[in-house]
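Input: one structure, supplied below.
With one protein chain held back, the other chains of the complex are shown just where they sit.
Going in written order, the chains are labelled A, B, C and D, and every chain counts its residues from 1.
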Amino acid sequence: MEIFSNILIYFVIVPLLTLGGLALTSNKGIKAIRAVAVAGASALMALAIWLVVIFLRERGAGNNAEMILTGSWMWYEPLNVKLALGVDGVSGVMILLSAFIVFAGVFASWKMNPLPKQFFLWFFLLSTGVFGFFISIDLFTMFMFYEVALIPMYLLIGVWGSGNKNYSAMKLTLMLMGGSAFLMLGIIGIYFHSSADGQFTMNILEIAKNNAIPESWQMWLFPLTFIGFGVLGAMFPFHTWSPDGHASAPTAVSMLHAGVLMKLGGYGCFRIAIYLMPAAAQSIGWIFLLLTGISIVYGAFSACVQTDLKYINAYSSVSHCGMVLFAILMFNHTAMTGAVLQMLSHGLMTALFFALIGMIYGRTHTRDIREMGGLMHIMPYLGVGYVIAGLASLGLPGLSGFAAEMTIFFGSFQHPDMFHRVLTVAATCSIVITAVYILRVVAKLLFGVVQDEHHRTLTDATWEERLSTATLILAVVAIGCFPNFFSDIIRASFDPIVAALGGMRYVSAQ
Amino acid sequence: MITNTVLVLVLPFVMFLFLGLAGVKMPRKTAGVIGVVGMLITTVLAYWVAIDYFMHHPGHEQISAEVDWLNFTPKLVARMGVLIDPISAMMLVVISTVSLMVHLYSLGYMCDHHGHAEKGFQRYYSFLALFTFSMLGLVVATNIFQMFIFFEMVGLSSYLLIGFYYSLPAANHANKKAFIVTRLADLFFLLGIMILTFSTGTFDFKELVGLGDMAASQRAAGTMDGLTFLGIPAVGWALVFIFIGGAGKSAMYPLHIWLPDAMEGPTPVSALIHAATMVVAGVFLIARMFPLYVLAPMAMNVVAVVGAFTAFYAAAVACVQSDIKRALAFSTISQIAFMMTSLAVSADGGQLVGGHEAGLGYMASMFHLFTHAMFKALLFLCAGAIIHAVHSNENDKMHGLHKFMPITSIAFLIGCLAIAGIPPFAGFFSKDEILVACYERGLGWGLWMSMVAGMTAFYMFRIYYLIFFWKKHEVHTEHEPSDQPWTMTLPLIILASISCVAGFLPFGKFVTYNGEVLETHMNWTVAGSSVGIALVGIALATWLYFKENPKPERMKNAMSGLWEAAYRRFYMDELYQFITHKIIFQGICKPIAWFDRIFIDGFFNKLADLTGNASFAIRRVQGGNAQSYVFVYLLGALLLAAVTGVVILMI
Amino acid sequence: MDYSQFLMMPQEIGLLAVFLLVFLYDTFMPRTTQRALPLVTVVLFGVYMTWAFLPPSMGKCFGDMFEANNATWAMKNILNIGVFIVLLQSVKWTNDDFVSVRRGEFYELILLTLLGMFLMVSARHFLLFVIGLETASLPLAALAAFEKRYYESREAAAKYVMTAVFSSAILLMGLSLVYGACGTLYFSNLSFGVTATGGVNWMLIVALAFVMAGVGFKISLVPFHLWTADVYQGAPTAVTSYLSVISKGSAAFAFMVILVQVFGSLYQEVWQWMLYALIVLTITVGNLFAMRQRNLKRFLAFSSVSQAGYVMLGVIAANEVGMASMMYYILVYIFSNLAAFGVVMAIENHCGKVTIDDYNGLFKTNPWLAFTMMLAMFSLGGIPPFAGFFSKFFIFVGAASTGSVAIYVLVFIALVNTIISLYYYLLVVKAMFIRQEECAIDRFRSHWTERLAMVICVAGIIFVGLASCIYTSLTKLVEESPNLFLMI
Amino acid sequence: MESLGNIIMYVIIALSIIVFSVMAVTTKKILRAATYLLFVLLATAGIYFQLDYQFLGTTQIAVYAGGVVVLFVFAILLTHKPGHNAEPITSHKKAQGILAAVACVVLCGVALFSFGRFCFKTLGGGTDVPMGKLGMSMLSTGSDGYLLPFEALSVLLLACIIAGVVIARRR
Partner (left out) sequence: MELTLLMYLIPSLIMFGCGIYGFLTRKNMIAMLISLELMLNAVDINFALFNRFLYPGKLEGMMFSLFAIAIAAAETAVAIAIIINVYRIAKNVDINQINKLKF
């Protein structure tokens, strides 16, 4: 089968095989379950790294195609729906990110109880959706995988979550599905205008090449798709699923959700909304720019007064993801590259946050910062991890957040329009507010005096928790220290999009 | 030489990683010793670099090497590199010296009375190494972006070190405050860079300020011609913002509030970070950008006014502080303001002032930076020794320590004399040149700064007397205070000696704005008057504080309002408290969070409720009666026909 | 007299043969062998179903009264599959002591009503259509009353029959107006006849509304749906599942044929707007009612009301894509809904519990049932990778293929409604998986026929979507069918 | 010009249809309603005869009047004690009924009367439908042949018989 010679398909096959493997394990055999899960996650990680290597080699060999490793297999002939695969730099790094987080997530849910098997089943179904989304370049399959990734959230939160989980799970699912309702309409609209000669297609590259969507339609389709993805990207005012959802979700799910799933939103926004509807993006993009700008500041301010660790992080995610969408709407290489860097950074950093919060919560059984304090004494490993995550979040050099935010700010400020620059300045202010809420938590949670004497007996991280967090910390530091490696991979991928928006190719100085 | 410089950077970083990761596994003292040795090697390398540079590279050429770190646009590339030019070489020396002293000193200081190292000793040395790395990285930055990066890094290390005793609420509070205030300043720094690079399209100092090539800065400023925002030229915005960034780190009014609180950190840390090195980062930044500032008179004036005011303000506050470290902190603020002012007064209206001595202020500022680092570090280390001996920061717990701690006392006195500007100590030379530069700009500037110099002498000697004399020391603790172990006294002696002789360095030969040798001439009028003012200040202090007497109390009562205001730092902290808590927290954050829950979240919940209510409301249609079903059926069919018919046929 | 024309309708004849065999077996075999009747029926029907997949015969017979083409062939096969599953599911129930006396009649009636539906599907003359419709609905009243132990069953039957006869009276009135206006009842002539009336007029609008009401009754479009919930709840579950998928599916197909072939020529704009209103009402009202239901059968009734609205999206498109999507939707709907009913039936047969609250914690005691139910709910809710997602997507694409902005708005309304529908489908999932209470249903092993039926349904839910050949071949079949969209 | 007998006949038929229809749905006694229904059905048969559809009229009398009404009477006797009167209808329901009926009649009326001038068509010459033709078309398979509906109807009736059996059985 020719399809199996494409490495990309394995990103779907491997999780599915893992699903199969998990299905074969018995409910009681926790060791077997873990083994299968770790094997699956490691295989994905290896694949992702291999993919990046292949990508670099191809690019190094002068392959300047928009997407590499492309392949297309007819699926639904009547609608010309294909299983079309391909990656560019952006999807490549997103796949890498997902692999990292899945890997860390498996270890973070090592002691998952009850029903570990079912948990991992859903978990890997979610991963299937995520990977499938990133490897697809066909609207239909993309959308399909997108929804595949959404629905396991309901059960993952509902069954394994905590707190007001029923409400949160339902709210999250319904709001995200609401977003995908917009999206589906947008996709159908795009499909029926994908070509001037009636040969409709779902392939993104072909649609972009045909560039046949009339501007009057773009004006409708752009908001539809942008909001559709924006809901998942926690864009103001569609973000309210995020705090409740994250607060109730179990550790690994929060990780995967904030770490990867929310990135689907940002990714979709530029890959579909902006790339395919450039004219509308330019004429009405400012509305969304305003909304995302509000997201950034609003999320940060809201995070300042929360007392639940997960709520703080959820609002912080609103702010950071707002920055992703904000940068995407700036339509130049730098800002968009920054957006992807920010996705990477936020993904890893938030996953780290949620992992640590989960671990702390697992020990103290509270997430209320008012009931905790001085944990640095008691669990130094987790404490240090938390501080690193916090510093990454507030954009400290050497950690991923800084590189991402700087790229965004400098890129956005290059915009020739004063309105955009003023908004950029406003968005930049968030770095201070971020510092405020991060330090507030760190000071309250880790430093200071121990609030609850029972906490003194708690233990520090176990090996699997260390492994899980160390993976993420390593990644955060790697991006923070060598951002150019990543931004070089990413940047060229924006050539077609920027060109569609009427911009120039990025020609490196060298 | 570049290799050496890189080594100077790498070594502390390695120490940081090594001590941070592996330190937990080794005995505490071992970690300390490793740290000191590492720092010693760094210092030697740094001196080597500096000497090599000053000796073998006359004409002040720059030596730099860099790698791309992050490409923003094809032109705008953030690079990492090292740049050796006069001021960075000078800073290398300052930082490594003070850092070495502090490393050594801490071996003794960070121990309890039995000589056992405190918990977290490894962490402490690891953080010190991180700070040293960041500070060194800052000064050798080849571009403004790298500088910004290290600005953040020093902020971080400062944060970590202030909060070293993290379980103390005060330390916990102070480090947060320090970080957030400097972060706020950094925001402006960042905005400044953004504005600056928007048109110039480069981060490099070489292209922005030329590093000796004045034409480069004119070119850079030229690209921004015609760009204005709210009527103010972009270059002005950029430079004012960058100054705010520097002001945050250098604790200029009104961003100074974090520095006194930062004294919650271990005293050696205060000596290193909050007296000698990090706080002058702002000055260093302005000095780096000096050629551009010259071209933007508006920004320069802002710097000058803020500097002059801060100098006075901090001196005034320092006069009444009872906490020794706080007093020293305000003194630091005041002295840094001197440097700022000195930089700022050396140009007016886009031109350098001072004729053949143009750029004197710049040189003086750097000179003062150098000398101040030495004597202020000395003073802080002395303070540390005292605090270590009496376990308190408060004056009234000390008094009359001269007998018990003679070495410390003398070292402290040297420090005081140096800062007061009494010849032949280091401070005299640098401060004198600053005053000269001020007088060259204008008489008002000169008089104002001279007055502050007098106040400096007064408050330093006030502290000195209150600590070491005033009245006999009452022993509160089980053991008498005494001079400390050699690890602590040795640095004092070294720094004291430097403070004595540093003034004779021919600074003008090495460090000037354009790289050319600046021959300075002693301006005897100014020198004489400044020494005179200093002496007046000392005399006043002696009169009031040498022996226990009721005069200070009476004065305090006579001007209780003023005294109280000064003691409370003119209510700046309260103002900040009000702004952050009442306005930002209560006035913005809370309402936004409330709005989010009630309106945004409420909207979606309401939507769900509405659907539920609708569902409940229409349930009567399904009332169970088949006849009503039929009725609805028929009505539906009839309406379908009627409405369609009316719409299509009638309209 | 050309009786060879009967050869044009092999599926109907085959079905009649199965009916006769079952009837004979029921009537003449000794009591002792009666227990095997359900299985015999299932096997016979299975054989027939397989046989019916033989390549279709094409053409019209009986003076254009009856038409067999690819599309009707496919539609009938889809119905056959559904009926086969229903038959399998009901084996256990009909062997129940109380019901077993009358089980022969049960199967006979199911087969006869199916024959009626076939006639509806293939009818190209209103008389044949009406007879088919009545054959497909009157005996169902008897089936609804089948469970004599319960009063609800009788009430359901009474309500069904009273509303059904009224609806047929309205339908006939509408047909009389059509006849009055056009002078013929042959579909092929009607399309000329309608054009000959010269423009849109009251006569045909009223007729159209009445015909829509009459057929909408069978599909349970709002506001003609009010019988649905009561009957579904009261009728025996086997009958409910039959009503909800087979009866609805056949009527939907026939509806499309009528609208397109009879009224398509001149009235497309008119009936599309009427249908527009009906779809909006159907989907919304169905959803709103379904939200509050606690009884699963009633819940599924309202869900099927709302699903009917989605099916109509294929009709409103009035083109090949729409029809193929609609047939595909019905196929998927058969699998999904029958999976749900299979679970409901298995549990009801075991312990008689049918409310959602009874299902709390079902996953713990009966994981496979819970799993099947969950798949069914996800598929009904349109969650990928299950078939329901594909069918929803294609039906939306089908509707949007008309290109009209109004239809895009309609699709949007439908999409918004999917959120509400997802809410209540998830309620069931929540009960089974998330609720931690002690389960009211103990662990049990359902009858093998029920399990087989569920396996078929689950396989359908999973593979009908992923295997693109089904939709592709449906599209081909529809495109190759002559006369389907013969409009003037 | 229509013959007078025909007109008189029409008037009688029309009046009895209207009067008995109204009475059938308003009388309180259910058995009377069945009787009025019988009259209506007979009157309808009269119309058929007037239209020269003798076979239809005969069937109407045989099946409807003869079969269905008897069925009704049986059912009534089975479910009612003699002399039992229906309870009065609530005015709310009455209003509902009148509204629906009037709306329906008006709508159908509008539909019919607005449709060209066909309402004023008069009967053409007598076209007696010979039984032979009727029988042939009933069993013809060609165009206008009704063999298939005929067979289908037989299936329907069979189904109804089975349905009746199902319902009638005690268990």
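In the analysis below, a contact is a pair of C-beta atoms (placed from the backbone, for glycine too) under 8 Å apart; a residue touches a chain by one contact, two chains touch by 3 or more.
The structure presented is a predicted model; accordingly, all values stated were derived computationally and were not measured.
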Contact set of the excluded chain (shown chains only): B, C, D
Touch criterion as defined above, residue of C:Gln34, C:Ser100 or C:Ser176 at the omitted chain: C:Ser176
Residue among C:Ala145, C:Val194, C:Ala346 or C:Ile407 touching the omitted chain: C:Ala145
Residues belonging to chain C that touch the chain removed from view: 126-127, 130-131, 134, 138-139, 141-142, 145, 151-152, 154-159, 161-162, 165-166, 168-169, 172-173, 175-177, 179-180, 183-185, 229-230, 233-234, 292, 298
Those residues of chain B which, in the complete complex, touch the missing chain: 619, 622-627, 630-631, 634
Interface residues of chain D (partner: the chain not displayed): 1-2, 6-7, 10, 13-14, 17-18, 21-22, 24-26, 30, 33-34, 37, 40-41, 44, 47-48, 51-53, 55-56, 59-60, 63-64, 67-68, 71-72, 75-76, 78-79, 86-87, 89, 93-94, 96-98, 100-102, 104-105, 108-109, 112-113, 118-124, 127, 129, 133-134, 137-138, 144, 146, 149, 153, 156-157, 160, 163-164, 167-168
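Basically, only the chains that are shown with their structure count from here on.
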Which of B-C and C-D has more C-beta contact pairs: C-D
Centre-most chain, if every chain is reduced to its averaged C-alpha atoms: A
Length of the line joining the C-alpha centres of chain B and chain C, rounded to whole Å: 77
Whole-Å gap separating chain A and chain C, where each centre is the average of the chain's CA atoms: 42
Residues of chain C touching at least two other chains: 201-202, 205-206
Chain B: positions in contact with at least two other chains: 634-635, 638, 641
Contacting chain pairs - touch in the sense defined above: A-B, A-C, B-C, B-D, C-D
Complex interface listing, chain B residues touching chain D: 627, 631, 634-635, 638, 641-642
Touching residues on chain D, where the partner in the complex is chain C: 107-108, 110-112, 114-115, 118, 139-149, 152-153, 155-156, 158-160, 162-167, 169, 171
Residues of chain B that touch chain A when the two form their complex: 68-78, 145, 149-150, 152-153, 156, 163, 166-167, 169, 172-173, 175-176, 179-180, 183-184, 186-187, 190-191, 194-195, 197-198, 229, 584-585, 588-590, 592-593, 596, 600-601, 603-604, 608
